[in-house]
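For this view, one protein chain was removed and the others were kept in their places.
Presenting chain A:
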Amino acid sequence: MIAASSTALPLETVEPIAAVAAEDWLFVLDNYEYLLAGAVITVALTATSIVLGLLLGFPAGAIELYGGRFSSGVVRKAGVAIRGTPILVIMVFTFFVFPLEWLYVLPASEPFQAAVLALGVRSAAYQSQIFRGALRSIDPGQLEAAQSIGMSKREAIGYVLVPQALRRSVPGFQNEFTIVLKDTSIAFAIGLGELLRHSHDLMTQQTTAALELFVFASLIYFLLTISTNRTLDYVNDRYAIPGEG
């Protein structure tokens, strides 16, 4: 058995592959600072986009559900349009067409601003649906009970429905977070130096390290996903309603 396998896989052929791989891993390690700099941009882009998506998306979800006919119609149609457009198209639009100088508040590069805007608005379109679904899942009796003690509908929504819907949004939000994190790599296309772009830059310097570079990048995406999911699991448990679920 042993003899047979050593003829099938002679040492001479194994060694060079191992040697080449080691060299490429060394290349990855030598450039880890450059890769981590890309990872930092990825994290910053994810966080900013998610926050923008939250700030726009949650109110949009509430307006879509409770707003007047006009406002809910506008929000709903905008959501459909945005969700129906590929993220790459949105990003190319925000980068090449949208007048970014309107966003003079953001102390960041143009590609970063364009990417945040695209990812944030797209995420808002999805987060609005997460939140709307959570609001709708709450028993209408909760609203009536609040109104029956003299609260206006607005107060009832604010004090009774929204706090419950926020808790129910966490699992959907967890998903959305992962999607935004991975889609930051689209910003590659508009030249933003995020994690994937930096991996690619290095690959053009040493093409044999392509596999190692992308394994490394995937590992970072994976670690970021795991750690944010764990954090949100904790948030979910921490704010769970005692005695429920």
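Note that in this section a contact is a pair of C-beta atoms (placed from the backbone, for glycine too) under 8 Å apart; a residue touches a chain by one contact, two chains touch by 3 or more; residues count from 1.
The rule is short, and it goes like this: contacts and distances are computed from a predicted model.
Remark: of the listed names "Electron transfer flavoprotein subunit beta/FixA family protein", "Hydroxymethylglutaryl-CoA synthase", "Transcriptional regulator" or "Glutamine ABC transporter ATP-binding protein", the one matching the undisplayed chain in UniProt is "Glutamine ABC transporter ATP-binding protein". Interface note for the absent chain: among A:G73, A:P86 or A:P163, the touching residue is A:P163.
Considering the full assembly, A:Q147 is the residue among A:S72, A:S109, A:Q147 or A:Q206 that touches the omitted chain.
Counting over the whole complex, chain A has residues 139, 141-142, 144-152, 155, 159-160, 163-164, 167, 241-244 touching the chain that is not drawn.
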